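Notes for the one structure printed next.
A selection of the complex's chains, in situ.
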Amino acid sequence: MKKRLLILIGALFIGLWSAGLALAQDPGGAATLEANPQSPVDYVWILVCGFLVFFMQAGFAMVETGFCRAKNATNLMAKNTIDFVVASLLFMAFGFAIMMGQDYNGLFGTTGWFLRGSDYDVGRYLMFFWQLVFAGTAATIVSGAVAERLKFRAYFIYSAIVSLIIYPVYGHWVWGGGWLSKLPFGVGHVDFAGSGVVHTVGGFVGLAGAIILGPRFGKFAKDGKPKAIPGHSITLAALGTFILWFGWFGFNPGSTFSAHQLRIAVVAVNTNLAAAAGAFSALVLVFLKTKKWDVGMMLNGCLAGLVAVTAPCAWIEAWAAVVIGLIAGILVVLSVYFWEARGIDDPVGAVSVHGINGVWGLISVGLFADGTYGLATTNEPLVRGLFYGGGVGQLIAQLIGVGTCIAWAFGLGFIMFKIMDLCFGIRVSPEEEIKGLDIPEHGTPAYPGFYTMNS
Amino acid sequence: MKKRLLILIGALFIGLWSAGLALAQDPGGAATLEANPQSPVDYVWILVCGFLVFFMQAGFAMVETGFCRAKNATNLMAKNTIDFVVASLLFMAFGFAIMMGQDYNGLFGTTGWFLRGSDYDVGRYLMFFWQLVFAGTAATIVSGAVAERLKFRAYFIYSAIVSLIIYPVYGHWVWGGGWLSKLPFGVGHVDFAGSGVVHTVGGFVGLAGAIILGPRFGKFAKDGKPKAIPGHSITLAALGTFILWFGWFGFNPGSTFSAHQLRIAVVAVNTNLAAAAGAFSALVLVFLKTKKWDVGMMLNGCLAGLVAVTAPCAWIEAWAAVVIGLIAGILVVLSVYFWEARGIDDPVGAVSVHGINGVWGLISVGLFADGTYGLATTNEPLVRGLFYGGGVGQLIAQLIGVGTCIAWAFGLGFIMFKIMDLCFGIRVSPEEEIKGLDIPEHGTPAYPGFYTMNS
């Protein structure tokens, strides 16, 4: 059985590999440069922004480990690395072709396997690099929601499935010329830098994982009341948040996919303002409730603002970015309480930050888009939301996208984790969980030189 | 009383907000691109450098927490985040207009509130982003000087005042077309990337705070002799220094505000050399005295070199950057001893690094500027100091700037902290200070999983 599966996978590899044996297009780049002598600045912009997006992997790793306990820190480092590793390899082989290859009936792409044939081209490699770092970001969001109890093996397999199917297919619908982008409402469903494609997808796959896993040992009292399980380093969580904020300046402004769109300046400003506003409102809201300046919530508020502004960042004014961020900061706090009250344990708040605020970001496009800017590639048509006289068309397109995204991500995520759970059990044993995953799964504690508590 | 103040602030918001309801200039960017087809590379340069400057927030957070005790680490993360959050929101609403709006008699700017009206323009948003990350840097310097004893509430209010008044008004005088830039000596007072505007301002506001707060419990013996209070992580302090050094490559070279100034290469080299020279001289000086290779002083020497070269970096040769850095490294060591001997407690050496070496940087322009380069926007007139046959004119302009900067920053900083102290007391209680600020102010220790000492 296992052998047959391996043979099947091998045949698939060889088949798609051979599909690309046609001539290369412009691997050296000289022809591309001659055709468009202004392209170097676009290449520089996209690559540098892509590097920043890559660096968000470090940010996610630090935030998640900071908000979790020292006894699982090695495990979190392993997961936050392996998801990008697996995404890199499988997105190159298959995912990119499915997402950005030639469209098949608005459903998925069909060319570009292994970046071979006519995809051995500087422009295609550039696009691959950009799409890959986004795929890696979507993958890494989930690790926070399933932290401290998911087996490494399950995470390994999850990384493959999200890179092969869940992310690229939905990505194709929105960014690859698929059906969502062609909805007959507004300008079609739009998502500038991926509040939906990256964050809602990641957040709701994470929610499925958190539900199937169940809460961590000790998270809920016998009466169902949630108990705080403090992480092991606010410092690392803050460092991670700064790294993410920094990386988001690649994520959002780079999504013009061109430096000739000077709108990048507006995108950068809006990105920053929403982050600040989210941190502000989350901090103040919790302070009003508890009289403590809660740093963890401030950091999550900041990330929530960033997630929310990711979809609308190119189509709104500065003040709207502030409003969107303020609401995101409030939403993340309420959402954290909401899931906790329902017995769902999301150790770092990934569902609230990425899932819920991804949704809010998609909706906000339909409200705040001010009609001064269009789609990056064509500049047209202009995107206009309800508050700027655009009617409800765009809002409807956004809501259809929201529904589709949640159904797809949560649905496939649930099926995936469920099947794995039935096959080999995705949760570590209670003894391993209490001891921490580092030693049983990885053989090394994260901090062998320090005296740490087992809490 | 409090209600009236809120009404007043509300009216101010609405008034300035409405002031900007005129038509937008070029929010989409197409007209700007057509007018200057070479502008994309400038946008890329300024944005990427701005991202690097933003990332310095992470550097400051790590350096400061590394040099302070574990029991205040959460508090330092909170402060190092909130200052940038507050700066982002208030600089957008008011500070930017005061600093870079249309000049009123050389004193302050008067247009661009909320980035609305004709400021809804890609070029203005670009400039705002650049100025904002600098404003945020000035704000964050102070947290080190007042660390481990200032109430979070006071820091919150301080962040607002520095973003609204202290930074933008002085910034207008130097960079916004104000009176210091038009002094009839040399080419007027110049400060390429902000040794004065950012660092001297931050350092001397910090000095005012440190004086009003008084030293930390245990910093001075009964006979007034200073005692070392070691920080909790040399590793984080070093990481933070590397991040700052990295970010400074945005800070200084980006201050050409144009990639068409190829002088950016010279600026980058000078920035790096001064950092290295400052680290070198501080390390060797302390070694000669103590026979120990003091890492803390080396890191501060590095930062001192960076601060000092910030003003002259575009107008000097490589060897001069080395000399300026070597002197900065010596100055920072002497300065640390100087303030300690006077009973002033600056936990991370912020006054010595930023205040004193900011002054040294401003002065060094009047000495080492070699007459090969001018002002970035016009290339003219060339800046020339005493050692290159420029006479004392430039030096006089620099000294007037130094005096103004210190008087303004220390003066307003003193008044601000004093008023707050009289209103609600800016220092935490002795019990809270000894316990550490993390639990009483924020409810969460930074490292709950580790056994830490309370020292």
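Observations on the model:
By letter and in written order, the chains are A and B; residue numbering begins at 1 in each of them.
Please note the rule applied: contacts are C-beta pairs under 8 Å (C-beta built on N, C-alpha and C of every residue); 3 or more make two chains touch, one makes a residue touch a chain.
This one's a predicted model, so the numbers in the text were calculated from it and none came from an experiment.
Assembly remark, whole complex in this entry with 2 chains visible in place, copy number of the identical chain is 3.
By our rule, only the chains that are shown with their structure count from here on.
Taking each chain's centre as the mean of its C-alpha atoms, chain A lies 34 Å from chain B. By the touch rule above, chain B contacts chain A in their complex via residues 17, 24, 27-30, 32-33, 37, 39-41, 43-44, 47-48, 50-51, 54-55, 57-58, 61-62, 65, 73-74, 77-78, 80-82, 84-86, 88-89, 92, 114-116, 120, 122-123, 125-126, 128-129, 132, 152, 236, 438, 441-451. Contacts from chain A toward chain B in the complex involve residues 38, 41-42, 44-45, 48, 52, 69-71, 230-235, 237-239, 241-243, 245-246, 249-250, 253, 259-266, 268-269, 272-273, 275-277, 279-280, 283, 290, 292-296, 298-299, 302, 317-319, 322, 372-374, 379, 447, 450-453, 455.
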